[in-house]
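One chain of protein is taken out of this complex; the other chains stay put.
Residue numbering begins at 1 within each chain, and the chains themselves are lettered A and B in the order written.
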Amino acid sequence: MKPSGPIDTFQPIADRPAPVQTVGPVAWMRENLFSGIGNSLVTLGIIAFLVYYIPPILDWAFFSANWSGTTEDACVKDGACWVFINAWSYQFFYGTYPLEEVWRINLMLVLLLIVIAMSFTLPKHYRMKASIAAWLALPLVGMAILYGGWGGLEVVSTDLWGGFTLNVFMAAASIIVAFPFSFLWALGRRSQMPFIRSVSVIFIEFFRGVPVLSLFFMGSVMLPLFFAEGTNVDKLIRVWLVLIFFMSGYMAEVFRGGFAAVPSGQYEAADSVGLSYWQKILLIILPQVIKISMPNILATFVMLFKNTTFLLIIGIPEVVQTLQTALANSYWLGGHALEGYLFVFLVFWASCFGMSVLSRRIERTLNTDKRD
Amino acid sequence: MAKKALFTATTLATALVASATTVQAATLDDVKARGTLTCGVSTGLAGFSEKDANGNWSGLDVDVCRAVAAAVLGGADKVQYKPLTAKERFTALASGEIDMLSRNTTWTHTRDTSLGINFAGTNYYDGASFMIMKDLGVSSATELDGANACIQAGTSTELAIADYFRENGMSYKAVTFDTSDQTRQGFESGRCDFLTSDGSQLAALRIGLANPGNAIILPEVISKEPLGPVVRQGDDQWFNIVKWSLNAMIEAEEQGVTSMNAGDMMKNGNPANKRLLGAEGELGANLGLDAEWAYRIVTQVGNYAESFERNVGMGSPLKLERGLNASWRDGGILYAPAMR
Partner (left out) sequence: MFKQKTIEEAKASARRSSGNSSAAFYNNPNVRAIFYQILLVFGLGYFFYSIISNVLANMEATGIKTGFSFLGASAGYDVLMTLISFESTDTYGKIFIVGFLNTLLVSAIGIVFATILGFIFGVAAFSQNLLIRKAALVYVEIFRNIPLLLQVFFWYFAVLSALPGARQSLSLGEAIFLNVRGLYLPKMVGSDLFWVAEAALGLAIVGIFVLRRWAKTRQDETGQQFPVLNTSIAMVIGLPLLALIVTGFPFTMEYPALKGFNYFGGITVIPELMALAIALSVYTGAFIAEAVRAGVQAIPHGQTEAARSIGLKEKKIMQLIIVPQAMRVIVPLLNSEYQSLVKNSTLAAAIGYPDLFNVFVGTALNQTGQAIETIFMTIIVYFVVNMVISFLMNRFNNAVALVSR
C-alpha cells in the first residue's frame, strides 16, 4: 500500500494544561486541607478557632498595651502593662548584680558563645582537644569573673546573682562540670569489676530515679548538715553541687548509649595496635562517643535548663523567683502576673526551641557523615 | 599558666566554701571581720522585706537587719540580704549561712525550744485574720462553716486556722499556695471563700485585688503571731546585740528621739536620751560595741515609729494602723525594757 497523500511531518499538539484538580492552589488546598469531609471539618474548625481568638490577643498585647513609663501609674490603658516588664527587665536578666559590674556577666555570655563557636569551627586536627579544654575551663573562669575578688575585681557575692542569666549559667556550669564525672560513671557501669560496677549503677539510678525538686531541697536544707561543724558552703554552690550530681547521673546514661553505639571493631582495633586502656578510651572511643551523643547531650541540657526554674521553690532568685518578688512589691501590686509570666514563657520558649532546632541540625549532619 | 589557673581556682573555691567559716562562738567577731552582716529575709513580702526594681531591699524586717548593721558595723547599708523560703530559714541560721534571721517569723514555744534558736524580741505583733468578699454577706468568722480557705503554705497560720475551726465545731477546706501573690490570685478567682493570713499581709493582699473595695477584713483575730528577729542559741553576746538593737528603736520612739533630732538630743536631751544615744553611761560597752551604737541606729534607720510609717504605715501603700504595735504610752503593747 502506498501512502495516498504527502507524508506530513509530525506536528505535536501543544501540551494541555494539567487539570485544575491536580495543580495550582486549588489542588493544593484539596490535597492538603479538604481531602474528605472529616478533614474539611477539622480545617474549618481550626481556622474558626484562629479567627476567633487571635484578634483579641493581638489587641491586648499590642494595640491597647501600655509601652512607656517607669511606674505602675503609667498603665492606664486596658491592654497589657509592658511597663512592668520594662521597669524590672534588668533584674529579670541580671538579678541584683551591680550595674557597674554587669559587663562581667555579658563577658561570660560572650565567652560562652565563643566556646560554642570554637567547637564547630576550629581546624579539625585539634578541634576536639582545644574545645574540650575550653569547655572544662569555662566554669572556673566563669566563677572567677563573676565572683571576683582578684586582680582588682570587686567581690560580688552569690546572693546578688540572679535572673535569666543565672538560669543559663547554672545549667551550663552544671552540665560542663558533670561531663568528666558522668564519663567515669558510664565507664564504671561498663566495668568488669563487680564492686565498681554496682556502685556506679546505684549512683546513676539514684540520681535518675528521684525528683530533681527533692534534690534541690537536699541542697537547701539537708546539705548544710553534711559539712563539718562551722564550715559553711554558699547556698548557690550547694545547689550547684547537687545539680552536678544530678546531671552526672543523666549524662552517664547518655554516654552509656554512646559507648554502646561505637562499633566493637573500634575497640578491637585499638586493642590490637597495643594501646593501653586509657589511650584506647581517650583517643579512640571518647571522640566518637561525644560525636554520637551530641543530640542527646543537647536534649539533656534543654531538660536541665527548663528544670532550673524549679530553683524558685527553694528561693534562688532565678528568673521566675525574681518575677514573683517583683509581683510582691508593694508599689506594683496591681496584678501583672499575666504579662510577667508571658514574658518568661517567651524567653524560655525561644531559647529551648532554638536549641532543639540546633540539635536536629547536628543530628542531620551526623547522619550524612555515616553515609560517606 | 595551667598551674596558675589551678591555683586561682583553688583559692576561689576555698574563698567560697569558707567565706563565712566558723560561726560557732563569736558571731560579732565574724561580722566585724567580714565587714558585712548576712541577714536572712523573706523572698518578697510587701512591707516587711521587699526588693524594688533597682534591687534595693526595704521593709520593717529589713530595718531590723539595718539597725544591727548600723550598731555593729557603723553603716546600715553593710548588710548582705539572703532571701530565704519559709522552709529553709532555720537550717540557714543553724548552719551559719546567716548571722541573724529577720523574716516575719512567729515566736512559738516549739520553735524556741526545739530548733536551737532564740527569738530576740518582737518587731511586729500580728494575728491571723480573715479577708472575705463583701457580696457573700458574711460579717463574722463564725459564719464560715463549710467554706474554703486560701492559705499561704509553710506559715503558722495553717495550724491556727485548724484549731479555730475545730474549736468552733466548723469545717473548712484549706487550699494552700506557695506565695502571697498566688494566694491572692486564688482568692480573687473564687477558689476559696476567704483568705486567711497575718493581718499585716491581708492588708497588702487586699491592695493587690483588682477592686480592693469588694473585700473586707473580718474583725476576728484568731491567733497570736508575734513576729521577731531570730539568732542561733549559744552566742549570748550576739543575742544581746540583736535584742537591744531592736529595743533601741522602740525606746527611741518612747523617748521621742527621731532620726531628725537625734544629734540635738545627744547634746541637749534629758539623761535618758543621753544614755540611749551614748553621751552618758556604758550601754554600748556592755554589749561589746562603741558608745554611739544606738545613735547610729536612730540616725541611719530611724526609730520604730519612723520605720513603721515608712514601710507599712500611712507613708506606705499598705496604710496599716499602729494598733497593737503602738508604743505602750499610746495604747499599744510595744514596750522596751528599761535602757539603763
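Operating definition for what follows: contacts are C-beta pairs under 8 Å (C-beta built on N, C-alpha and C of every residue); 3 or more make two chains touch, one makes a residue touch a chain.
Keep in mind the model is a prediction, meaning the values are calculated, not measured.
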Among A:V168, A:V221 or A:V289, which one touches the chain that has been omitted from the display?
A:V221
Cross-chain touch to the chain not pictured, restricted to B:F48, B:F90 or B:Y295, is B:F90
Can you list where subunit A touches the absent chain?
31-33, 35-36, 39, 42-43, 46-47, 190, 192-196, 199, 206, 208-214, 217-218, 221-222, 224-229, 264, 267-268, 271, 302, 306-307, 309-310, 312-313, 320, 337-338, 341, 344-345, 348-349, 352-353, 356
Tell me, which residues in subunit B touch the chain that this view leaves out?
86-87, 90-91, 94-95, 114-116, 136, 144-148, 153-154, 158-159, 162-163, 166, 172-178, 182, 185-186, 189-191, 193, 232-234
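The definition used in the following text is that only the chains that are shown with their structure count from here on.
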As a quick test, compute the distance in whole Å between the mean CA positions of subunit A and subunit B.
39
In the complex, subunit A touches subunit B at residues 87-88, 90-91, 95-96, 137, 140, 143-144, 147, 149-150, 157-160, 217, 220-221, 224-225, 227, 229-235, 237, 313-315, 317, 321, 324-331, 333-335, 337
Subunit A partner contacts - residues on subunit B that touch it in the complex:
5, 8-9, 11-12, 15-24, 43-47, 50-53, 55, 80-85, 87-88, 91-92, 94-97, 178-181, 184-185, 204, 207-208, 210, 316-318
